[in-house]
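The complex is shown incomplete by one protein chain, all other protein chains being positioned as in the whole.
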Amino acid sequence: MRPRGGVQWTLFGLFLVALVPVVGERYYVDLTTQILIYALFALSLNILVGYCGNLSFGHAAFFAIGGYACVILTTTYEVTLIISLGLSVLISAVAAAAIGYVCVRLAAMHFAMLTLAFSMLVWSIAIKWTPVTGGDDGFVGATLPDLISNPVSFFYFALLIFSTGLILLRVICTSTFGRAMIAIRENETRATFMGMDVRKIRLQAFTIAGAFAGLAGALLGLYNRGMYPESAFWTESGQVLIMVLLGGMHSFIGPVLGAAALYILETMINQYTEYWQIVLGVILLGVVLIAPDGLAGLLSGFRKRKDDSVTGVDSE
Amino acid sequence: MFGIYSKARRVFALEIIALVMGLGLFSAPSMSADTIKIGVLLPTSGGGASYGIPAENGIKLAINEINQAGGVNGKMLEYFIRDTKLKPAVASAAARELITKEGVHVLVGAVSSGVTLAMSEVAKQEKIILFAPISKSIALTESKFHKYMFQSSANTNIEGRVMAGVMKKVEAGKICATGYDYAYSHDFFASLESNLEEGMAIVDTFYVKLGTKDYNALISQLMGSDCDTVAGLIWGGGFVSMVKQANPFGLFDQKKFVWGAEVGSHEMSNSLKGDYPEGMWANSYDLWYSPLSDAHQAFLDDLAELEGQKETNMYPVTTYNAVKFLAKAIEISGGTDSDALVTALEGMAMETPLGPMTIDPETHRTETGEFWGPMKKIEGSDVLRMSPAEYVY
Amino acid sequence: MILNVENTSRSFSGFLALDNVNLQVAEGEMHALIGPNGAGKTTLFNVISGLISADTGTVSFKDRELSRMKPHQIVEVGIARSFQRVNVFPRNTAFENVQVAFIARNREHFKIFAAAYGKYTQEIMELLILVGMADDASTPAGELAHGKQKQLELAVALAANPALLLLDEPTAGMSIAETMSSIELIRDIVKGRNLTLLFTEHDMTVVFEIADRVSVLHHGQIIATGDGETVRNDPEVRRVYLGTEESES
Partner (left out) sequence: MFIQLMNSLALGMNLFIIAVGLTLIFGVLRVINFAHGSFFMIGAYVLYSVVKRTGDTALGFWGGIVVAMLVLGFIAWLVERFLLRRLYDKEHLLQLVFTFALVLIVGDLVKIIWGPLQHSISYPPGFGGATDLGISRYPTYMLFLILSGPVIAVSLWLILEKTRWGRIIRAARLDRQMLSALGVNVKAVYSAVFVAGAMLAGLGGALAAPRLAVEPGMDALIIIDCFIVVIVGGLGSLWGSFFGAIILGVATIFGTLIFGEWEIVIVYILMVAVLLWRPWGLLGRIEEDRH
């Protein structure tokens, strides 16, 4: 990937997004804030899925951990915002490292299923640990510093966090570590015989992905002034996977597109019909069958070559 | 450089922006003319559909009625419904969208208390009234109370008290309590316990997780307890499953049963038919076969016409009343300013199909009752009915 | 001896793929491992490189025991390998294929803030020039001709800076002309860089042309080791290769 190609465009894009509160109504400010949060979440997952080739089905666990950590810290313990944010990222990263340590021993579907198991464990704990998490009703009524308590200032706050996340993730993806992840995705055996400790690299990717998911979760918790167990449920992991798919894996910016498209789509269909499920379902079928490279693939008109040869694992 | 790097798929930020804007414009605010807009948040898909879809009928009926009578202060009412998907985060986002995009003046909803609590945060921030006709959690108007929150449901305080009255009637003796493991059941039983008469007590409490499908463990626990009466709060499909699984064990012949959570509704007895445990005391928001007054009968007739069936659902009356309260407040205050509406709603008394209701100016709650009575088989039908049904609060 | 395989056996669900193998490779030599299909050559490579573990026996490299090491640790101590079937990153360019190998060699695969762009350009281009692929740097590996992909694999293996190179059928699927030029290239590189080479090869002309020593593997056993002449005249080897036994299939 060329790190320079598109930097100007990305900056320009962020600049345009920054104009939303200036030109758009309040609704668009809210909508964009929500999209930014989910876009960051999707970007973090794409580290694992798109770059490292690990299909995680429990990524929401870290989203929820970050979110709960942040609202609990700011509200229950009255920790200042910046420290809460930092700590929630740290907590998600530690959780991801611990869970990842176990999960990266497995490959493909077994990996996906174990991550699913862990995320459901996190979900059940969020529901049952009522004194801390608020239990089934969720943690309602988080406090926010005045500085970011109005929609526009929160929007810029979210945009700042998102941009930082985007740039950091971009740096990580174009780093030597990023190259190593791609190598593992393309051909794990070959990467091993280049001298890479594949498990450790996968664990590092898992931890980084978890940390950024936690950051996105923290933003969501602040935005909603609360965190709910649903954010750890398997459907949330499914939704963010769909975002990644919709936007296009193997593309850095694709998940941002996917998050925007899915979020807007869901909101829109809900506005027009009670039968949003059927409409969304048909659209997803269409994407999967007609445009499996997602929006990024469609937009750039780039057809991925058949990747039959990618798997070439040498054996006897 | 000279192309030594594989071609990353380049997506131009501009294209992203174009796409987002394009999709965004699609959903440009619907600027319908000068109407009063009500934002409605109900679960209309998945497991929540059985509550949300009937509840929407009450909104429709109230709005039709008001508009046919010329609207409020000359303005027509209009409602915008969003599916909460039973998810708090989805509901808060939808509530915000209704306020900022559709420009709704008031919010009505939702069903599950967790979802309503999340929406209440939005209402608080946006200074828009949230009227909760179904959610029973007392937290809405207690620990998480704020000025713009109103609750017209039969809340857990009232319900616990009313059930205590029923317990007296059935001479309950030792009681074991069972319900889903969440705030509603916990609050309800706390209220029940504090209202029980001398000589009655809750001796065992068994909680099961929300969404349980297999009730065998619970059934054994209930059969093993030496209580005389079971106080139950398992609702909806869970109640159906529980009853179906308990019948072969003969559980319902063993003890007396008093069941809250509106399992006395016609919908429930119609779905269980002959499998419904006869003699169980149950409750319901509304009963199509048990009109309280001419006004109630008129309401039921109108609803029957709207739903296309004589056996109407129980949920519509709750949302119907909510819309009526709000419309009256708008009429009195002469506009849609939230603070003026709050002032109008506080202490407001209104004639509803179920009799007079008053909003307490302090607590923002109403004294809402429910129909209570034992479920009996009737001639010529396999659907049980509450008989005699009494409206109590 | 730089590589010492002692009494190594490995079976796959009852089938004995390696049967008490002993093999010594001296520093600086070019050692060919030959034998009919299914003789266990690739299995032996896999055991040495750590992809699979042996049931019994030891493998040591520069007097270090390899059996408990993971594949990537074995690469670190100085053994690089190629694969019989082409095994590159098909969607990445030749340049990138080699670059990843450099990153791994310099233990930079954990560095999240070290930009990969432009890294090792000079070293990579030198290597590509060395294997005769200077013009193919920007071609995705999957689009290269088969012979070129084999050469790319060689470059990738070299990038790890090994002391011992394990090449599994380096000329498989090549034309005669390609085979000759490629084998000369390998010889030049190995001699020029003072490497040790252990390779398997089906083309006997090639084997006897370049190998200093040859070992013959048959039914999982080493049946002969020695210089070309010795092995060629070994009665057991002649029996195996000249078909007095029907196990050739």
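Order of writing sets the chain letters: A, B and C. Residues in each chain are counted from 1.
Note that in this section a residue touches a chain if its C-beta (ideal position, glycine included) is under 8 Å from a C-beta of that chain, and two chains touch if they have at least 3 such contacts.
Fair warning: this is a prediction, and the values are worked out from it, not measured in the lab.
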| item | value |
| --- | --- |
| Where the missing chain makes contact, among the chains that are shown | A, B |
| Chain not shown: contacting residue from B:T35, B:N73, B:N195 or B:N247 | B:N247 |
| Candidate in contact with the missing chain, chosen from A:V23, A:I82 or A:L289 | A:L289 |
| Option touching the unshown chain, where A:L116, A:A142, A:I161 or A:M194 are the choices | A:L116 |
| Contact set of subunit B toward the excluded chain (per top definition) | 44-50, 52-54, 181, 206-209, 211, 213-214, 216-218, 220-221, 236-241, 244-245, 247-250, 267-268, 271-275 |
| Residues of subunit A (touch criterion as defined above) contacting the omitted chain | 49, 53, 55, 57, 102, 105-110, 112-114, 116-118, 120-121, 124-125, 127-128, 188, 234-235, 238, 241-242, 244-245, 249, 275, 277-278, 280-282, 284-285, 287-289, 292, 308, 311, 313 |
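Following the convention adopted for this analysis, only the chains that are shown with their structure count from here on.
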| item | value |
| --- | --- |
| Chain closest to the middle, measuring from C-alpha centroids that were averaged per chain | A |
| Chain located farthest away, centre of subunit B as origin (C-alpha) | C |
| Cα-centroid distance, subunit B relative to subunit C, in whole angstrom | 72 |
| Centre-to-centre distance between subunit C and subunit A (centres being mean Cα positions), rounded to whole Å | 41 |
| Multi-partner residues of subunit C (each touching 2 or more other chains) | 91-92, 96, 117 |
| Multi-chain contact residues (two or more partners), subunit B | 5-6 |
| List of subunit C residues in touch with subunit A within their complex | 17, 42-43, 46, 49, 51, 70-72, 75-76, 80-81, 83-92, 96, 99-101, 103-105, 108-117, 119, 142, 156, 159-160, 168 |
| Footprint of subunit C on subunit A - complex, ascending | 2-4, 171-172, 174-180, 182-183, 186-187, 189-198, 200-201, 204, 208, 305, 307, 309-310, 312-314, 316 |
| Sites on subunit A touched by subunit B in the complex | 1-2, 5-6, 9-10, 12-14, 16-17, 25-28, 30-31, 34-35, 135-138, 140-141, 220, 224-226, 228, 230-231, 248, 250-254, 256-257, 260-261, 264-265, 267-268, 270-271, 274, 276-277, 293, 295-297, 299-300, 302 |
